[in-house]
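Just passing along the structure, written as structure tokens.
Of the protein chains in this complex, all but one are displayed in their positions.
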Amino acid sequence: METKIYILVVEDEPEVLDAIVRDISAFESHFVIEMADTAEEAREIIQSIFDDGNQIGLILCDHVLPGDNGVELLVEMQHDPQTESTQKVLITGQAGLDETVRAVNEADLKHYIAKPWEKEKLVEIVKDQLTEYVLEHVSNPMQFMAVLDGERIAEQIRKAKSVTDN
Amino acid sequence: MSKVKWAGLILGLIGFCLPLFVSFPGLSLAGHFAMSIFLLAAVFWMFETIPIYSTSILVILAEVILLSSQGFIDYSSTSYSPLSYTEFLSTLADPIIILFLGGFILADASVKYDFDKSMTRYLLRPFGSRTSMMVLGLMLVTGFLSAFMSNTATTAMMITVILPIVAKMEPGDPARIGMALSVPFAANIGGMATPIGTPPNAVVIAALNQQGMEVEFSSWMIYAAPLAIVMLLIAWQILIRLYPPDMDAISLNLEGKLKTSTGALILYATFAVTVLLWVTESLHGIKSAIVALIPVAVLTLTSTFQKEDIRKLPWEVLWLIAGGISLGIAMKETGLAEWMVGAISWDQFGYLALLAVFATVALTMSNFLSNTVTASLLIPLAITLVTSGILQGTAGMMMIGLVIALGSSFAMILPISTPPNAIAVSTGMLKTKNMITAGLIIGLIGLGFILLLSMIYWPYLI
Partner (left out) sequence: MSFKFSKRWIEDKELVTQLIKRVFDETGKSEKFVHKIDKDVTLFREGDVLNDIYILLEGVVVLHKKKPKTDIDYPVIRLEHGSLIGIIAFTTGKPSLTTAITTEPSTVLKIPDLEIRSLLERDDRMKEYIDEIILANLSDRFKTNISLQMKLDSVNNKLRKERNELKKAYQDLKEAQDRLIYQEKMATLGQLVAGFAHEVNNPTASLLRSTETLENRISELMKQNDREPDKQSFVRSLYESGKKSGYPDTATLRKRSSELRKEFEGAKASQIRLLAQIPPELLSNFKSMTNNPEEMDIYLQYFELGKMFQNIESAGNRISGLVKSLKSYSRTDTDKEWELIDIREGIHDTLQLTSNRIKYYDIQINLEEVPKIRANPAALNQVWTNIILNAADAMGKNGSLDIYCTAEDDHIRVRIKDLGPGIPEEIIYNIFDSNFSTKKSDVKFGLGLGLSISRDIIKQHGGTISARNDPDGGAVFTVTLPIRK
């Protein structure tokens, strides 16, 4: 079953959105990157991704958005069985302690990146989160070894015997 | 389902039905049914319409239904005396299967207690830090481990070892490619050395057993291990020359100790005892399959290996082997193999040429198909060569068996040729074209070597 795994980036400032996507474009060899500038648009995209039978591996979300804010979107996603497994990361300059705590407690936030970010750090975090997703939700993670954490995936193959001699 | 699989499904069904509607002169009724099964299996295996182990079970099922005395076909008026269905079913517990089961438990337990990893670290130390020596070390250790463990698991483990090394190299350093290739190649080659090294060996040995020929664990090693060792060295040299390293020396962190928990210690002891008993089979005479039950018993009764671990054993590989064995039985008993062999006039071929042909066919097929499937399809034909007198006696049988088993393992050309190849390519450290080049060279040299051994080495031992 060739389902595609998506990375969703939600950010209302276009220059910043462009910069994030540019920084993680290396992952496009194996994943599909989608962009949204409001929580509402993100919801539409999420629905169409699932309607096509694909999955969302990671969401990189800003907090300050017009309309519903990022943390609310993430909490919503956590309560929806379809998007519960998506790795959720906040990338923002503006979330207070209360909101961040809420994201951690109610949205299973995996990581918080403060703006401005360093490209290497961002790439590392994305690689890490996608590796976790893939190891848990893809039966044959081998195909992602080139772009994700090869060691972890190889170790998984070794221990879980997802690939065997034939 | 993809187009390829659909094509496979349709072709397979056509193949199955063909002998039911077309009559082949000289082939018995049972032979026709056997051909149906053979064609179905071959196509399904080739196109992977259904998982290959599934096809194997399908083979057994079809045989029971069509070729057994409990099946639907009445053979009372033919020359074929149908086998009891138990003959087909019992391939699932053939001694070779048990032998492999023992091997699997030892291998999986080694992974569980990180024995393979600790052994690797230990064995790599004497090789120093010069890049070329390190590659040699990697290949020898990989080869050694894969002789006793699954090639795939060994490859996966070795990849985790070399990833940190490769990360320190410059992106354009050819040694990255060299190192990435060395692992699957060494795993494939190493698997040839012992009966339990890789599943094709199982199918071949079982087929030989069917002919009354017992192959001792140590005997196989004497025949095949030299090939493996020499080919490892040759492959090493080829890779070093094709992909000379930019950096002369690299450091590798070989920290790590052997686990010393009770379970681990029991494992080490069991492993040692089992291998010792296997290797000395000629001295004490206890069959290797029987010995194989020792680790199964000991590891499970000491809870070193538990229920969850047992569930995770690669049972489907055992089914795959069983399917191959039972196909061989069917082809032999129904006379299909003889008929197929008889279709070609082999006496034109010299003895060596015959071996060469089968070796080449095995090598070629296994690059595109599963090695085990290749062996399963070829060995019944090859053995029939001997039984029909074209090749001589027990020596001939052993040699053709070796040729097919070893030829099937030399599949180094494509990522799809073997799972270790696929893993190596997935890491992104090398491109397919790198593998094709190196694999072709090594494969051809291996072919040559097999023929060489069959001329100057095996005849004097068997």
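Some observations on this one:
Order of writing sets the labels: A and B. Residues in every chain begin at 1.
One rule holds in what follows: a contact is a pair of C-beta atoms (placed from the backbone, for glycine too) under 8 Å apart; a residue touches a chain by one contact, two chains touch by 3 or more.
Because the structure is predicted, anything quoted here is derived from the model rather than measured.
Counted over the whole complex, the shown chains touched by the missing one are A. Touching the missing chain, out of A:D18, A:D52 or A:D80, is residue A:D18. Residue A:M35 is the one among A:M35, A:L60, A:L73 or A:V89 that touches the chain missing from this view.
On the side of chain A, touch with the chain left out of the figure occurs at residues 14-15, 17-18, 21, 25, 28, 32-37, 41, 64, 66-67, 69, 94, 96, 98.
Going forward, only the chains that are shown with their structure count from here on.
One inter-chain figure worth recording: chain A and chain B are separated by 40 Å, centre to centre, where each centre is the mean of the chain's CA atoms.
In the complex of the two chains, the chain B residues touching chain A come out as 52-53, 108, 111, 150-153, 156-157, 159-160, 163-164, 191, 198-199, 312, 314, 316-317, 320, 370-373, 418-419, 422-423, 426-429.
Considering their complex, residues 142-147, 150-151, 154-155, 157-161, 163-166 of chain A touch chain B.
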